[in-house]
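Below: one structure in structure tokens.
Only a single protein chain was left out; the remaining protein chains are all shown in position.
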Amino acid sequence: MRAESSQTQCAQQECDKQMTSEQDIYEEHVLDHYEDPYHRGPFDQATHAHEADNPLCGDKIQISLKLSDDGKVKEAWFDGEGCVISQSSASMLMETIEGKSLEELNEFTAEDMLALFGPKLTPNRQKCCLLSWRVLQAAVHSPLDADDDEMETPSFGGPSLGEET
Amino acid sequence: MRAESSQTQCAQQECDKQMTSEQDIYEEHVLDHYEDPYHRGPFDQATHAHEADNPLCGDKIQISLKLSDDGKVKEAWFDGEGCVISQSSASMLMETIEGKSLEELNEFTAEDMLALFGPKLTPNRQKCCLLSWRVLQAAVHSPLDADDDEMETPSFGGPSLGEET
Amino acid sequence: MPNLTDCRDDFPILQRVLSNGQKLAFLDNAASTQRPSSVIQAISECYESYYSNVHRGIHTLSEESTERYERSRKSVATFINAKTDHEIIYTAGATAAVNTVAGSWGRQTIKQGDTILLTIAEHHANIVPWQQLSAETGCKLQFIPLDSDYRITTEAVSTALQKYQPKLFAFTAASNVLGTVSPVTDWTALAHQQGSTVLVDAAQAAPHQAMDVQAWDADFVVFSGHKVCGPTGIGVLYGRETLLESMPPFLGGGGMINRVTTEGFTAAELPEKFEAGTPPIAEAIGLEAAVKYIRSIGLEEIEQHEQTLARHAEAGLRQIEGVRVVSPENGEKSGIVSFDLSHAHAHDVAHSLSGRGIAVRAGHHCTMPLHHALEITATTRASFYFYNTREEADRLVEAIADIQEKFKPTGRRRRRRRAEGDRP
Partner (left out) sequence: MPNLTDCRDDFPILQRVLSNGQKLAFLDNAASTQRPSSVIQAISECYESYYSNVHRGIHTLSEESTERYERSRKSVATFINAKTDHEIIYTAGATAAVNTVAGSWGRQTIKQGDTILLTIAEHHANIVPWQQLSAETGCKLQFIPLDSDYRITTEAVSTALQKYQPKLFAFTAASNVLGTVSPVTDWTALAHQQGSTVLVDAAQAAPHQAMDVQAWDADFVVFSGHKVCGPTGIGVLYGRETLLESMPPFLGGGGMINRVTTEGFTAAELPEKFEAGTPPIAEAIGLEAAVKYIRSIGLEEIEQHEQTLARHAEAGLRQIEGVRVVSPENGEKSGIVSFDLSHAHAHDVAHSLSGRGIAVRAGHHCTMPLHHALEITATTRASFYFYNTREEADRLVEAIADIQEKFKPTGRRRRRRRAEGDRP
């Protein structure tokens, strides 16, 4: 019901080019992923995994992958906590990458990730959406036997990360 | 001739309450003191003396006094270099204090010094005018036999001294 | 509740209608306040009619600018009741002011093994500079904890002061999260009894309560222009005269020297000693206008009005199930209400509020150690100022009730794909 009314607002908003803050990112589609995520939870057959957080928001994402010998994602799982955007986008990402080759993952850009999520995000919220995408980039290079150094410092930051005052 | 024309301007200026920068401080009276100062030069009978400069302008003033046993200024001499205001005001000060008692000097305030000089000065130029007055305050407390410590650091500053950019 | 609604007309930005047709309800005042026209005009007027670099410029504009710059310092001295003007140092902000104390007084005074005492509720601006000093000198930091009612009690302060005998006790006069207000005079007296120097972070106090640094008997006080209706780019460091005089300069450059040779420099007197380089001239002039404006409204009226609003909002929020207000239920408080929703992350709350025209902050509000202690990563904060209205407080409460409802788990079981046409 509420989402309904927010969608009406959204139509209004789309007429307005100046708009920078949108309410309608909480589409049913997004909330569905948030509440009933794809492959969220522990996964004990992982060959590759990585975890990171954005300390400034408190968003956390861990991704576990089972890669086949021919370099395909056989299974993808995530776990974590945070806002709707960080968690639902991770769910969408897991759903999308299964069956893909490493090459295909390589070609999957940040822009593709934002497009996959759907609703247009302001720069501040894009960081939430891109967290799982960044963790994925690291996960494919983090076989579970290898040196875990990188996982010891899960601090996640980027040039556009600031802190609220 | 030029001073004449600057006095005409001055009459104009006096009508204007907003004025903060005055040209007519270079009255004949002031230039007379600058060019033919009272008791400027070395003085070998001094009982008290002090010297200071304002490093920010480069103004320097040294004052030598001969105080009598009953605490009167028998003779007052100055030396130094700097702008018209610092030098002519020192000359006026020397002329004024001769014959005065230490008590009278004590009562001679910064405001009195500015009044003695005459033309109204903006805060920046007041510093030039008050340099000799400040040196005088120190000189009466600086008998020539005493510890010269203070004279070793003739640096002169005050809360209102800034530096030009 | 005093009638302050007329003053809304003085703030052009408060008339703004957002792009989605919503009227702006600006409840993000703890991050930064808005400016009345008189402040904006003071800045424009400076640049349009008498601006020049200040200090020793011997021409009309420089003299006028210098006079206005120094007049601003006098106004600020009066605003906080400093004993002399030159105890007022202009810095780039409250953060720069704390860094000035850490970099000058701290480096000169603090030795290995010394303790600096803070509270767990400090803003990062009053933590990180001391951590940097600690890394350099080997001094220790201690944090006074909250009690179960979100308070730093005077008892805890007293105990910590006795236990740690700190060289410095640095604390905030008003929390930027908890809505609590510190009894500054009491804490300062206790600290002085232990021989500790006291720094008061007044960033959240200056906008809201009449300050008297002499009554506080504080050694250092810092605050920011942009939180008292003034410009960005300027802050204030108040220091006790004798203390400032005993300190070495912090930043070096033009203006702060008495003499420079190739061998070294001697520092200028106060306040120039701590104002290296061209100072924030237009900002100081804007700050004077801000201080004048605030005084014309009246700090007591401001305090009373915003507390009334905040308590009204808080009461409403506490009635919504699943809303946790991180603030004591009673006692003296400020115009800040921070809270956590059981069903929604703070960022989703702020985002949803923004869609309704309501501006709040979400996050740790530069108080990560506090949030860690509260075991919440992010809170939503509504902060009221004198120009806010009861209607805005009501809008907030109503919206929060809706948002809590909207994000309630509904037992969704199937993922709906977005219509293919939507895909870019």
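First chain written, first letter: the chains are A, B and C, and each begins at residue 1.
The definition used in the following text is that contacts are C-beta pairs under 8 Å (C-beta built on N, C-alpha and C of every residue); 3 or more make two chains touch, one makes a residue touch a chain.
Since the model is a prediction, treat every value here as computed from it, not as a measurement.
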| item | value |
| --- | --- |
| Contact list for the unshown chain, restricted to visible chains | A, B, C |
| Contact with the hidden chain (one of C:244, C:257 or C:336) | C:257 |
| Residue among C:5, C:52 or C:137 touching the omitted chain | C:52 |
| Missing-chain contacts mapped onto chain C | 12-13, 16, 18-19, 24, 26, 28, 31-32, 34-35, 39-40, 43-44, 47-53, 56-62, 91-96, 98-99, 102-103, 120, 123-125, 127-129, 131-132, 135, 141, 143, 224, 226, 231-235, 249, 251-257, 259-262, 264-265, 276-283, 347, 350-351, 353-354, 357-363, 366, 368-369, 372 |
| Residues of chain B (touch criterion as defined above) contacting the omitted chain | 2-3, 6, 9, 12-13, 16, 18-29, 31-33, 35-36, 38, 55-58, 82-85, 91, 95, 115, 118, 125, 128, 163-165 |
| Touch residues of chain A, complete complex, unshown partner | 20-21, 55-57, 122-125, 155, 157-165 |
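The definition used in the following text is that only the chains that are shown with their structure count from here on.
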| item | value |
| --- | --- |
| Highest C-beta pair count, chain pair | A-C |
| Whole-Å gap separating chain A and chain B, where each centre is the average of the chain's CA atoms | 75 |
| Intercentroid distance (Cα basis), chain C paired with chain A, Å | 34 |
